[in-house]
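Here the complex is missing a single protein chain, while all its other protein chains stay put.
Let's look at subunit A:
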Amino acid sequence: MTLAVDFLPPGRALRQQISDDDRLKRAVMFVVGIYLVIALAIPLFVMLSKSLSTYTFDLHQFEFQVSDESGGGWSDPVTAAALNTAIAAFPESDLEAGADGRLQAAKLFADFSFRSPVRYRIRGTSEEAHFLAGSQLVRGTEWKEYDSNHFRRVMLRPSRSVGLSNFTEYFSTPSLVRSIKNSVMIALISTAVTLTVAFGLAYALNRSRMRGKGAFKLIVTIPILVPSLLPGIALVYLFGNQGVFKDLLLGHSIYGPLGIVVGSVFFTLPHAFLIISTALSVADARHYEAATSLRASRWRTFWTVTVPGARYGLISAAFVVFTLVITDFGLPKVIGGQYGMLAVDIYKQVIGQQNFEMGAVVSVILLIPAFLAFAVDRMTQRRQVALLSARAVPFEPKPRRGFDAACFAFCSLVAIFVLGMIGMCQVAALVKFWPYDLSLSLRNYAFDLMDGGGWDAYYNSIRLALMTAVIGSLIVFTGAYMVEKTKGFGLGRGAFHMLAMLPMAVPGMVLGLAYIFFFNNPGNPLHGIYGTMAILVLCTVTHFYTVAHLTALTALKQLDPEFEAVADSLKIPFYKLFFRVTLPVCLPALLEIAIYLFVNAMTTVSAVVFLYATDTKLASVAILNMDDAGDIAPAAAMGMMIFYTNVAAKLLHAVVARLLLARTQGWRQVAQTAVPA
């Protein structure tokens, strides 16, 4: 045998064969990857280029002729540029304009008078040139003649070009630049406050023996179920000029930084609490025993054992809260008063002033802190090591009367804060005319009589939430499965993973604006989905992709890879394995993803505020619009409708999950006998 081999020419290098299964998996992964590219990467790129799209007055584009006093004897044609150089009518800075910029042509003539008998002619030197005669648009290279009284109404229009002038304009407008500082400040303060409160809560719930832990845990998660607009509305009723507790503010106004910080603490608290609580729930009792035997004080033990043990949770929570606050739009819109914030600036530029280019500039700026927070968080996560070794002894708190009472008091305070905000909204929604007629009435629920979208908006929101939950869970889970269970192909998997992590760093406002630029282009083959429910679903799934993806990955990683190995050797195609084993085992995680997407689709404002159309108005957007129009009590009523819907969805989820869990258990008993065969 060995001899025979010597006569053979050298064969191909040995390579593991790619099976049909792998090819199929890669193809599916590719499809989900393409989805992320179209729904995320390309729109963001288009937005970036939009921020560089500028409008300038190109004075070489216009030519003039002037008559003598008799209305005849025309002068030689002269360009606007030459006229401007001669008398410096417009400084260079005036030539940079927005989409609605106008220059009065008469200003180019120093001796212009609308009473003189002199006549004027104007034409473009290229087809691009356009100007207004009064409010009439004129294009082209034909001479147009006006008497002086009409010539004063001639306005030159800017043309499109590319450059950084939007950014220079941004940084030379103090009110816009101040928003950067404001946003960072508010985010930092809110993060510090939220972290302190959340740590206190998590500490009390994990390290004390107080009563009512279950109830407190439930109450703390309530803010997840409402849009961030709602705490703003609650604060207006609690501390506004007609607020119940106005006097507590000692003359300070709730409209502004104070309101934004208090509201931010409310809506970020559950996020921070869940992360820190997970970090504090694992502790090694041996460390505490060591501390006690070394006679360390409680205070010292706290700072040298407890806090370091939870440090990765704290860092992670800090970045999550910071990002949530700096990218949130609903809360500062309602309670921010005149205090400029980046996310609100985007809305004001786009909706208030139709200045899409400046909206894109603010978006690019808002991306920077969000990206930084995201990158730093990823880096610290990587350094995290397992805290618990196999020999760890779980820490069991001992009852300590004083400490437990203090914990209970603190948790009660937080619970009152959360319930008070929600309760205030419900009361406000039911009162006839705050504060002058406090009789009860359902008048504020007559949404059809208000601006904002009426009851249809509420039903649309439920439709969106259901579609997002179903379609989103499918896409996310499929993507996560392919990236986790495909062998080799490291480059593709790495790229996919990065794409899946990206949505976390992209604020909703930015994503929504990017979608306008990308999908509202008649040249785009996907233009058809603009203004439909489909684009709202696409946007919402993409916006909340990352957390769902991570949940799916965690569940999939718990599955022993041996299943695949066994299936491979038995020549069972992967999709059979997927439907028979993987999917049933991962069902609880899948449900978790679905409910996460449902709740967030109900409450999101920022991602969809630019994308809804008349027949796809949403409840959360209706809150925004009703508050904007001053109908704040109906806005509170709609907010409470979202809250109750989410509570119902959560309850339903709990019931279904319990039933399924019972069935999964049964499946496991069968599986133990079936699979090894």
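Note that contacts are C-beta pairs under 8 Å (C-beta built on N, C-alpha and C of every residue); 3 or more make two chains touch, one makes a residue touch a chain; residues count from 1.
Basically, contacts and distances are computed from a predicted model.
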item: Protein name as given in UniProt for the chain not displayed, "Extracellular solute-binding protein family 1", "NADH-quinone oxidoreductase subunit M", "Inhibitor of KinA" or "Carbon-monoxide dehydrogenase medium subunit"; value: "Extracellular solute-binding protein family 1"
item: Contacting the left-out chain in the complete assembly, out of A:Gly73, A:Pro91, A:Pro174 or A:Gly490; value: A:Pro174
item: Hidden partner chain, touching residue among A:Phe114, A:Trp143, A:Phe171 or A:Phe433; value: A:Phe433
item: Candidate in contact with the missing chain, chosen from A:Gly240, A:Gly263 or A:Pro503; value: A:Gly240
item: Per the touch definition above, residue among A:Tyr255, A:Phe410 or A:Phe598 touching the missing chain; value: A:Tyr255
item: Residue in contact with the excluded chain [from A:Gly71, A:Pro308, A:Gly352 or A:Gly423]; value: A:Gly352
item: Absent-chain interface as seen on subunit A, which is shown; value: 97-102, 104, 132, 134-137, 139, 153, 155, 157, 173-175, 178, 236, 240-242, 252-253, 255-258, 333, 337-340, 348, 350-354, 356, 432-437, 448-452, 454, 516, 520, 522, 527, 531, 613-614, 625, 628-632
